[in-house]
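Missing here: one protein chain of the complex. Every other protein chain is in place.
All chains are identified by letter, namely A and B, in their written order; residue positions are counted from 1 within each chain.
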Amino acid sequence: MSKQGDMQQELALDVNHLFKNFGGLQVLSDVNFKIRGPELIGLIGPNGAGKTTLTNILDGALKPSGGTVYLNGKRIDTLPPYLVARAGLGRTFQVTRAFRRMTVMENLLVPAMALHATASRREFEEKAREVLDFLTMSHLTNEYGRALSGGQQKLLELGRLLMLDPRIVILDEPFAGVHPRLMEIIYEWIYRVNDEGKAIILISHDMETIFTLSKRLLVLNYGDLIADGDPDVVKDDPLVKAAYLGEDEPAPASPAGPESAKFALPTRQPGQDDSADDEEGRVNA
Amino acid sequence: MANQQIFLLALLWVVFWGAIGSLFTPRIYSRKDLDISRATLGGALVGAALGPIGLIPLWIYTPRFTNRIYAAASIIVLGILILAFARAYPDNLCVSDGGFVASQVTNGIVIGLIYSLMALGLTLIYSILGIVSFAHGEFYMVGGMVVYFMSASTLFGRAGAWVWLLGAAVVTFVIGAIFEILFLRPMGEGKIERPKEYAILVTFGLSFFLQYLVQGLAGANPVKAPRFFDFPVIELPNAEDPYLIKTTAGNLRLFDAVSIPNTRFVSAMISVLLLFALLFFLYRTWTGRGLRAVSEDRQAASVAGINPYRMNTLAFALGGMLAGLSGATLVQVFTWLPQVGIPAAARSFVIIVLGGMGSLPGAFVGGIIVGLVEALGAGCVPDPARAAAYIPAYGMIILTLTLLLKPTGLFGREL
Partner (left out) sequence: MMKRSTLLRIGLPAALAFLLLIAPLWIGGSPYIMHLAITAFYYAILAASWSLLAGYAGQFSFAHMSFMAIGAYAAALYGTYIRITTVATETCREIPFFGRWLVILDPIGISQSSQTNCLDLARQTMPAGSMIIQPSIWWGLLFGVVAGGLFGLLIGALVLRLRSTYLALFTIGFSEILRAVISAEIDITQGQSGLEMAPLFPNGITLFGHSYSASDKIPPYYVMLALFLVIMLILSWVVSSRIGLFIRAIREDQEASAALGVHVVRYKVLVFTITAMMAAAAGVIQGHYIGIITPNILIILQMSLVIAMAVIGGLENIYAAAIGAVILLFGLELLRNSFTIGPVTIDMTTWRLVAFGLVLMITLRFFRNGLISPLIDRVMRRNVARETVALRNAATAAATPTATTAGEGGSDE
């Protein structure tokens, strides 16, 4: 327990004045937040709000147009993704990205071996088996990634994160298109990882899960971080209601003006798959 | 001669500062939070044109790279190289003989028009199917072979060039359609696991197959078709002093300086005709509009009732046919072998990458640029043996530079 206490002390993510624009499109403007210790944070916002872009910047895949990110005092916004991963930040992708023509075991070995330059395969196979047990996928150890269902591929990604063993994880819509039975396992996964002293940023459209799971809520609205705090407080924030929650909660008192109607429209972005609807279609294709 | 080193030095200078510019400019622009999509090429051009004198103010003021900056810098670079070349090789025909240069330029444009036609086929395929056909050169070769054999046969020998061309068009169109239906359609249906790589390899397989099939059927001896048409004999303004135009059956002279062989001229004219026919087809007919709709938005097009599979087949067959026709016209210019498709295909790759993959105007402009570069390279490089041997390399240098500096090409959609 005392060890976990130390880890809480260490774990700190500082996001300062983050900006990002693609050409003329301002996707993030002046995003600031801090994470201290193993928090379980929900990140919500309408489609196209910039959640995935924020994830990509934190993970190093994109460079911010301005601002800095520090992980445990180390600046990570200038690092390439593989170094960010080694520094202790892991993420999943909105669209599942299992290695389709590698076995489940090999999928799990990749992050473990990337992290430890000297260790041999054998050392990690044991750990990988444990992870698979936890994900109730041990019978699939030698199957190829492509033979898994969409939900199982999502689980596999979570398994890879367990092998990477990062200090902070960002889950980009982990529940999209997942069978309810597998959802339980993801819940369990989140609690377990959180109990191990890791911080989690959970991006989801599913209000119910967000409110059950997270202790803190960030709301992103077209580039602006409009709220940050206790979910129950944030829920009643008029700004948030106007911008986002109005569409999900049939609450009568919502001051839905013409402004919010715009946000209620489901916006489809070019070049970016919305995984939720076609996820199952890809399975075993 | 010490003079010759001037050109080498100028070349080195340009390449060195170009490289510096292309490497560091994007970094500086990205640090200043500016759009970097044009910084690589812009930095390279400014560096090559002005060296440190240009780069330092560029890095301080970091202006937006407009087309005007591109153009000015390119002109300066060309100017430097031409001047240095003239100083280094004062006796070279390209420096001393204006008529020779004009002749090379005209011939470059003429041959470039034909290259364009072939590259248009490739870019058409890319814009609809999203693949590059590595068998494009073999369609070109087959087109030429068909014309040769028809012209040599007793049945069609007297039918005339238009019939031969029609024959080449039909044969290449049919080959393209059959291949597309058998091997590429499954890709669209999602039956193929790694479609991009599959497309490369399977069209490569087709190229191999066609090459040796033709070799098996026709043998490996070089052949050449007869001249399609003779020029009418004209001398303008009059026979005594023909400073404007003078033609013989096989040649055309302009201004007493520029000389264009009949076969090239006829090929280019046929290519231009076909170009217009293609434009008419794409912009004025329903099927052509359907093709363009598919290239812009596949999903929307199929919702609008256009069968995308049929469009794929049509595009591939049509693309192959354009290559075939360009071979069909050129078989009267060059000797023909089962292997002639390889350099022709390589040239088409260069053209569509330079022009921007999938861009029709790009293929057209790219074709003319490549034609010009080849003609001037072949005519001006000092050592004639080298000049000929390096012809395939000129295009490849263009390709390499494009991929390094502006992968989207001249007219490509910016990413």
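Simple rule for what comes next: a contact is a pair of C-beta atoms (placed from the backbone, for glycine too) under 8 Å apart; a residue touches a chain by one contact, two chains touch by 3 or more.
Fair warning: this is a prediction, and the values are worked out from it, not measured in the lab.
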Visible contact partners (per top-of-document touch definition) of the missing chain: A, B
Residue in contact with the excluded chain [from A:Ala85, A:Leu158 or A:Ala227]: A:Ala85
Hidden partner chain, touching residue among B:Leu58, B:Leu113, B:Ile131 or B:Ala225: B:Ile131
Residues in subunit A touching the chain absent from view: 59-61, 80-82, 85-86, 90-91, 93, 97, 99-102, 106, 109-111, 113-115, 121, 136-140, 142-143, 145, 147-149, 151-152, 160, 164, 179, 181-182, 184-185, 283-284
Positions on subunit B where the hidden chain makes contact: 131-132, 134, 182-183, 186, 192-193, 196-198, 200-202, 204-206, 208-213, 215-216, 220, 342-343, 346, 349-350, 353, 385-386, 389-393, 395-397, 399-400, 403-404, 407
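By our rule, only the chains that are shown with their structure count from here on.
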Geometric centre distance via CA averages, subunit B-subunit A, whole Å: 47
